[in-house]
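Heads up, one of the protein chains got dropped from this complex, but the rest are sitting where they should.
Chain nomenclature is as follows: A and B, assigned in order of appearance, with residue numbering initiated at 1 for each chain independently.
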Amino acid sequence: MTIAPPIKREMHVVHSRGDKVFRGIVTAGALTSLVLLGMIGAFLFARGVEVFSTSGFKFLTGSNWQAGSEDGLIPNDFSIGPMLVGTVIVSIIALMFAVPMSMAGALYLEFYAPPKARRILVGLLDLAAAIPSLIFGLWGVQVFTSFGERWSYFLADRLGWFPLFSTISDNFGRSPFVAGCVLASLVIPITTSVAREVYSRTPRELVDTCYALGGTKWGAIRTVVIPFGKSGVVGGAMLGLGRALGETIAVYLLLNINFRYTFRILESEGGNVASLIATKFGEATPDELKALVAAGFVLFVLTLTVNMVASAIVTRSTKAARA
Amino acid sequence: MEKVDTSVRSEQEGIPMTDTTSNTAVLDTEFAGLETRDAHAWFGNHHALAGVSLQFPARSVTGLIGPSGCGKSTFLRLLNRMHEFIPGAAMAGEVRLHGQDIYAREVDAAAIRLKIGMVFQKPNPFPAMTIRENVLSGLKLAHIKVDDDEALMEKCLTRAGLWKEVKDRLNASGGSLSGGQQQRLCIARSLAVEPEVLLMDEPCSALDPGSTLRIEETIKELAEKITVVIVTHNMQQASRVSDYCAFFLTDGGPGYLVEADKTRKMFTNPNDSRTADYVQGKFG
Partner (left out) sequence: MQAVPTRPWEKEKSVRRRSTATLLLGALISCAIVLFTGFAGPDGWAVVLFTLAAVFTFVKGRKLQAKERKNAKAHLFILAAAIVAFTPWISIFISVAFKGIKGVRLNFFTSDMRTTTPDDFMNMGGAAHAIIGSFIMVLIATVITLPLGILSGVYVTEVRGRFSGVVRFVIQSMSGVPSIVAGLFVYTTFVDASGTFSALAGSFALGILMLPTVARTSEEVLKLVPDDLRSAGYALGARQWRSTLMIVLPTVRSGLITAGILGVARVIGETAPLLLTALSNTSFVFNPIKGPIGSLPMYIFGMLQIGTENSINRAWTGSFVLLLLVFGLFSLARFIAGKDKR
């Protein structure tokens, strides 16, 4: 006689009244957060779509920012091309300095620093990552600019033939180069902390094996530590990039907004999208405001993408390390 | 009573023999291989190893046996100057290779590690490298140039007993092999820099019995050309693989050497009763 297969029974959960209230409150709270935050994204998106449908891709590529007059004689013409390029240029300069420096800083802390110095420096590094960007801006203007000007002068003088370093004027104080250096300083504590974290997780046996084979400290670092930490360092670099892309105050203080596509990083002109918003919002016409919001939307999408790629890389590298 | 490997090896120079009165090895002062004289080791204030004097006969396998925590692995790391990487480590006494103290001021530790290699407990091929690159990694790390590195690689893989299995996939990642194969890869990697001594810290404890036996065969073949020192928890393995054994023990304080002699003698008729108890499985 064949036995009938067991029939699965549905398991109901009946919540008590107390639980229903509890779950209701909690759900309401979570959904409120969801709605509030989602509203922002939706609002930005709506405005962005509006401007894109009127201006099309010219919003991203054009290089005019003209608020239309009220009588309609002068049309609105808003585009953020140079600002986007400026955002990218300043951020790339920042990362080009920050990534190698922070790798070196992390290697120093993990492999070369005496234990007491390491403890103090790591603690200070965590605090440095929390310094508000305004203070970086203050330091940049008051302390760093003289150095930045000196180096720009040197670069323009000796390497001015290279198109990136060519200059027209003699004013070096508020250039993408100086802003990039200050942004690099801002990003370095973050990327150094991440890199140090990653390097400290290098399996001890792999490092020991390098020594057992007669290698030197640099041999071990080159053969094992740096390859092992590659993806983690990249993730950290992208986190730094996300921070640099959205940076407002430091760039606002260090860069004069100039609506021109330029690759002359030593020249005192440039700008990024965030500082554009900060500069223009005060006297913006209603249409101009809509364009600013659309610009904010573009910036948001940019930073969001970078952050998502960064966390994907970081999660993948921590999973690989645990395997 | 355990079945002991009775294969006879010819008389070697510098056979460690235990002096029944002092329980330390009677030393041949003309000895020209690897030896320690009154070696101690500390981790910070913790005295982990006390006064070990031992000679390792050339072209043989010496097994370091004893219960866990007796300082066998610490002693092993003294032999190739890996002990000093642990923060707070200190040592006393001498470790000599060819009559020269390897802890002397002018000695280059990295050069010593080329002559005295090490294979670790957990197989650890470099994950970012292929099998070929793994075998030759020692040469790269030491900046040694060889005329024919393909031939050297084949020789090392053959000596490690791995050549036939990987010769068609030398470009595969080091991590794509099984545990036993990975450990043999690590052995091949250590052989590439042509050491005179190979130290092995429980190389089979993370492997299955089949891989273990194959590695034991490899070890016996290796000992025809180089000196092998192997730490093992497994007495049967010691009796299968080693020509000489050194028995370590601790009374709660630092680990020390109880007795060292030919394996056959250690397992059938040791001088010390504690050795007899241990090899009979009465403790440990």
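As a working rule, a residue touches a chain if its C-beta (ideal position, glycine included) is under 8 Å from a C-beta of that chain, and two chains touch if they have at least 3 such contacts.
Predicted model only: the values in this text are computed from it and were never measured.
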Fill in the blank from the handout: Full-assembly contacts of the left-out chain, visible side only, are chains A, B
Handout entry: Touch with the omitted chain, as defined above, among A:Gly41, A:Gly56 or A:Gly160
Key = A:Gly41
Fill in the blank from the handout: Sole touch to the unshown chain from A:Ile74, A:Ile135 or A:Ile168: residue A:Ile135
Exercise for the section: Among A:Phe147, A:Phe162 or A:Phe263, choose the residue that contacts the chain missing from this document, as touch is defined above. Expected result: A:Phe147
Problem - Interface residues of chain A (partner: the chain not displayed) - result: 15-16, 18-19, 21-23, 25-34, 36-38, 40-41, 43-44, 100-102, 104-105, 107-109, 112, 121, 124-128, 130-139, 141-144, 146-147, 150-151, 184-185, 188-189, 192, 215-219, 221-222, 242, 245-246, 248-249, 253, 274, 277-278, 281, 289, 292-293, 296-297, 299-300, 303-304, 306-308, 311
Problem - Missing-chain contacts mapped onto chain B - result: 38, 40, 42, 50-51, 81, 84, 89-93, 103-105, 109-110, 141-143
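We take it that only the chains that are shown with their structure count from here on.
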Fill in the blank from the handout: Expressed in whole Å, how far the mean CA point of chain A lies from that of chain B is 51
Handout entry: chain B to chain A touching residues, read off their complex
Key = 80, 82, 85, 87, 110-111, 113-114, 117-118, 120, 122, 124, 126-128, 137-138, 140-142, 186, 189-190, 193
Fill in the blank from the handout: chain A contacts chain B in the complex at 115, 203, 205-206, 208-216, 219-220, 223-224, 227-228
